[in-house]
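All protein chains of the complex are present and in place, except for one that has been dropped.
Moving on, here comes chain A:
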Amino acid sequence: MAGLLLKSIQRWKSSLRVGNFVNLGGLSSNLLISRSTSFFNKLPAEDIWRGVTAVSNAGKKRGRGKGTGKKIAKDLNKGQAIGIGKKTCIWPGLNAPIIRGNELLHQQKQSENIDREKNIQKIRDSMGNFKQMKINPIDRGWSGTKMPGRSIGPPDTVGEEEFTSFDTFVLENKIVFIMKGNMGRKRRYSVLSVTGNKNGLAGFALAKGPEVRTALRKSKNRAGQKLMSINLYENRTINHDFYTGFGKTKIFVSKKPDGYGLVCHRALQTICKAIGIRDLHAKIEGSTNLQHIVKAFFIGLMRQKTYQDIANESCLHIVESQMARNGYTEIKASPHMDPKNADNDRIIDFMQFTLGNKIVLRKKSVPPFYAQSMGYTKHEIKKERFRNQANVRLHKLVNNYNYNYT
């Protein structure tokens, strides 16, 4: 019995160390058995944390543990200092000098620090979560935090050639796999980007790399090496309407007046931004494979003719009439040869000429199914007397209700 008690006291001492509580009162009847060994005191913190945060090698290959729920090791020592604990106390030689002036300092209790626990918890909380970098709405790409549509700056300087006034935009960023003899399925990042100086000089390139960053850099620099000069009309739009295609992708591009904007696929919008085109309409038909769209558009741009070339080819004058100038006709180009004089010569349509004899199918808008119904007709009749109301209200506001009834 005495031996047992002794043992239990020993255990009690050790259990104190691990923070267990033993009821001494009920000593004889129920004893708590505690083991002082666990992986907590056997392994270093680094290893313990790895067990929680790391992904297995096989998992890493498959790309696991990269998403939003990624766990990060916390440094539990942060915010803690030796000599400062739950209860603040002066320990001469530990957190205070032994002698202050001529006086010997003594161990001394001080007021309790209530916020300490809270502060430590706060520091730990702030460490744990993965924080996303906030992107300025202007710098954002097509969608969320994804790369496509985002600017990645001008290509790096080559020798003394600087790419000033250039800017590069990512068009596509995706993971691609290939099979290797010794590595098996190998993962790489493929990036398609377009770079341009916003003044008719642009290039695009596709590059792959083991990391996103390397792929971006490679693609950007390669695009800078493949610049094409594109002839712009009034430095804002294309020379003329054209049709272009690549693979199963067909694009009908039309020239637009000043202030129209870019009404086209987002990739084409980004390309136009890089080139410096501000007004354009494009309709993509068929496949919307991004790489094909980019290639088709660039081919179309390169194949454009100048007005002078078209005039020489057709032996006719090219004339532009602007509605904004009350239909005033302006000669844009005259052929070098003597132009056709006879009126009975068949004169081709300019758009037909530039589109390569293709005709854009303009589908008629189908009236909604209810357009013929009795209810809708009634609604239209009821609505008719209010048809000018908005206008009248506006004029009333403008004239501040001062009508001149005479």
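Following the convention adopted for this analysis, a contact is a pair of C-beta atoms (placed from the backbone, for glycine too) under 8 Å apart; a residue touches a chain by one contact, two chains touch by 3 or more; residues count from 1.
Just so we're on the same page, contacts and distances are computed from a predicted model.
Chemist: Missing chain, UniProt name, options "Chromosome disjunction protein 3", "Proteasome subunit beta", "DNA 5'-3' helicase" or "28S ribosomal protein S22, mitochondrial": which is it?
Modeler: Hidden chain, UniProt protein name: "28S ribosomal protein S22, mitochondrial".
Chemist: Touch as defined at the start, partner being the missing chain; which of A:S165, A:S321, A:N357 or A:T377 qualifies?
Modeler: Checking each option in A:S165, A:S321, A:N357 or A:T377, the one touching the absent chain turns out to be A:S321.
Chemist: Would you indicate which residue among A:K70, A:R140 or A:H336 is in contact with the undisplayed chain?
Modeler: In the complete complex, the chain left out is touched by residue A:H336.
Chemist: Could you pull out which residues of chain A are in touch with the chain that's been left out?
Modeler: Residue positions of chain A that touch the missing chain: 240, 255, 257-259, 314, 316-329, 331-332, 334, 336, 339-343, 345, 347-351, 353, 395, 398-400, 402-406.
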